[in-house]
Structures are given as structure tokens and as C-alpha cells.
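Here the complex is missing one protein chain, while the rest keep their positions.
What follows is chain A.
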Amino acid sequence: MLFFKRLLIALNLILFSSMSFAQLTIEITRGVDNPTSIAVIPFQGIESLPEDVASIVSADLRRSGQFAPVDRENLLSLPQKEADVFYRDWRILGAEYLVIGGVERVANGYQLRVELYDVLNQRQVFKKFATAGAGDLRSLAHYAADEIYEQITGIRGAFSTKIIYVEVLRNPNDPTKATYRLIHADADGARERELLKSDQPLLSPRWSPDGKQVAYVSFETSRAAIFTQNISTGERRQVTNFKGLNGAPAWSPDGQKLAFVLSKDGNPEIYTMDLNTGNFQRITRHFGIDTEPSFSGDGKGIIFTSNRGGQPQIYQMNLASGRIERLTFYGDYNARASLSPDGETMVMVHRENGIFHIAAQNVKTGDLRVLTETKLDESPSIAPNGAMLLYATQANGKGILAAVSLDAGVKFRLPSKRGDVREPAWSPFFN
């Protein structure tokens, strides 16, 4: 029953107004060479359901690049319970796994049943139940996909997580005028919800580690200022209001501090602020540009971008000793680095031959790998399970979001139906 409780907690956190059409649509551009074939049977209920649960589950699994869901028209039968499962049918089809399930109405919402079968070994792998409020069927579908993904790959699924990004609708007659929207959505781009709208730039959204708040930079006061906002209540707090730069917020792993950049002393330097006491601490002292701080997973170090060596490169500071060391040596422009949840990989914006890509560097060996082939790639944000990262790039003259796995084997894009989208931030796990 633990999972059940966990899910209820997670679903309670989700605040959603009404169903809306996804602004982002998914195009898978590359998957692994031998994805696992899986048949997901349409989930039926006692009444017609507002969402096609099985298709959401299939889309989640396909997007991971690790799975090849069987096309619905090729399904040989539509089993609804274990007794209806004939393993031979699915073996003939080449499916390694089979998913069946159903949705029932319960008080205040729905109950989902999801069953996973191992076709080759002819056995039921699991049978799980979960409930959610009315209108939250998508969360149940993402939950089912998470459980299937984790069972088969051994990696925790991140389909129930959320993303925040910035949408920009530019005035075609005056490019300096635009409408900026901070958008909250499911990891697949569905159920978008506006967190903030402004006629001045918004950028650098960052989730608090508990997933309840977002910090960002807003120019609404005619200058840059850092705000935090409660995602469910919308309550906002202006954290900084100094002369000069107020930018690049980053949460400490315990959520108690924010690191950011201020130039109040004449030069862009990194500071930390205790969110409870309001106490400031200056971290860097250099005449160069220091910006884009990001905490290490243990909170004991900060990695940041600095041009102290002449060009932007990534440096790391030990907060206890104050010792600084340079981390990047390939390329003449490395910036906006962050670490994977396991701390083994650092991702960043990397320029090679004048083109900006997303690159991953092995923290131990220093080996660097370019992950993307597009141009003007920026703002990498790693999923909480460390499997993929979201980034912003350009396609057909528009800003779009795209994702790539940390080994570059899986890629998909989330093009926007309107405007430019950018500055993606992938949420943490919610439980």
C-alpha cells in the first residue's frame, strides 16, 4: 500500500484548473537501437473515459526511447483481465511485455488497475491499483507508465513529473515588445497552466527541491529582480532588488538557500541568501563575470560560469575552503552547467566551431561528449531520474524545447504550436 499512499500524496499536490489542449506536441526523433516491444491494451471502464489512458501510457513509454509500443491496429485481442491473456498471441506479435488494465469510478474520482505481463516467461509481473480525483486521469496514466518503466528498466520513471518553461509571443511589428508567460505543464507538455504573465522578460525558472516553489528572474520592475512563487497558490515573494544584475537563481539541495548573481558591488559576483533569515553571503571575488551558479548534490560546492580565464568556462568552488578549480578545458565557451542527480555527469552549453550545443562531461574523467546536433542550443535541465535532459533550441526560426538522453541515444522534440518556447526546467520527483 505504500505506493498507493505515495501516489495520493503526489496527486494532492497537483493543482489543475481545466483540461486544456497541449501547447507542446511531441515528435520523437531518435530512440535506442533495440527498444523493448510492449503491447498496451486500451483500458476500459464502466463508462466512456475522458482520456485514452492506454495511449498516454504508450506515448510516455515511446518518448523514453526505450520502448516500441505495438500499434493499436496490430493488437490481436483486447484482454481486460488475466484470464483473457493468451501469451502465444503476444509472442507471435513479437511483444516482450503486455500491459492491461481498467479504470473504474470511485467516490470523488477514478481507480486505475494496471497489470504488467512478461510474455517470454509467461507470467504476471505486477498488478497495481491507484486512485486520483475526477479529471486527473492523465496522472493515473503517467503513474502506470512510471511503474512499467521502472519495473523493466530498473530506473525510476519520470513521466509523472512536471516542467516549467517560458513562452514568448513577440509583437511582429516591434521585436522589442513581447508577452512573456511562465508555463507549468506535465512532462509530456500536456495540461499547460499559466503561472505568470508579463510584458517584460521572464527567465531562469528553477524548481525548489520539494517541487512546491519556483524561483525566476522577472524584469517587471523595469530592472531584473529575483522572485519565488508558490506553484499551487501563486503567492509570490521578491527576493532581491539590487542595483544592477539580479539573476541566475539556484536552490540549495535542502531548499533553505538561494544562490544568485548580483552586481551591486560593481561586478557580477555569486552570492547565497538564507531564505529564512535573509542573510547574504558573497561567494566569489573576481573582476571577471561570475554567473550561473548551481549547487552540487551535497550542497557543499557550487559550480558556476566565469570568464576569469578570458572565455566563459565552468569552475567549481568548495564552499567550506573557498578553493576554486576550473572544470572545463574543451571548447572556447562552456556555460550554465548543472550536475546529474547521481553527481557523475555535468551538462552545459558548449561551443564548438562557433556552434552552441549541449554537452555532457564525465565528472571523474573529464571526458566531454556533445549530445546535440542542432544550433543555438541552451538551458539544459536534467530529469530527476537522470535519464534525459530538456533544452531549448531553434527549429524553423522558432524557439522549441527538445530532449536528449545523457548518452545521446534518445531524442525527442516538443515544438510549440504558438510563439517561442524556451528556458525549460524539469521538476524534481514529488514524493
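Operating definition for what follows: contacts are C-beta pairs under 8 Å (C-beta built on N, C-alpha and C of every residue); 3 or more make two chains touch, one makes a residue touch a chain; residues count from 1.
In the analysis below, contacts and distances are computed from a predicted model.
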Out of "Amino acid ABC transporter permease", "Nitrite reductase (NADH) large subunit", "histidine kinase" or "Peptidoglycan-associated lipoprotein", which one is the UniProt protein name for the chain not included here? "Peptidoglycan-associated lipoprotein"
Among A:T176, A:S321 or A:T365, which one is in touch with the chain left out? A:T176
Residue of A:A145, A:L245, A:L275 or A:A383 touching the missing chain in the full complex: A:L245
Of A:L61, A:V85 or A:A335, which residue touches the hidden chain? A:A335
Of A:N34, A:S48, A:S222 or A:S321, the residue in touch with the unshown chain: A:S222
Among A:F67, A:F159, A:Y271 or A:F356, which one is in touch with the chain left out? A:F356
To test your reading of the contact rule: which positions on chain A touch the chain that is missing from view? 170, 175-176, 201, 203-204, 219, 222-224, 244-245, 247-248, 261, 263, 268, 289, 291-292, 305, 311-312, 332-333, 335-336, 349, 351, 354, 356, 376, 378-379, 394, 397, 423
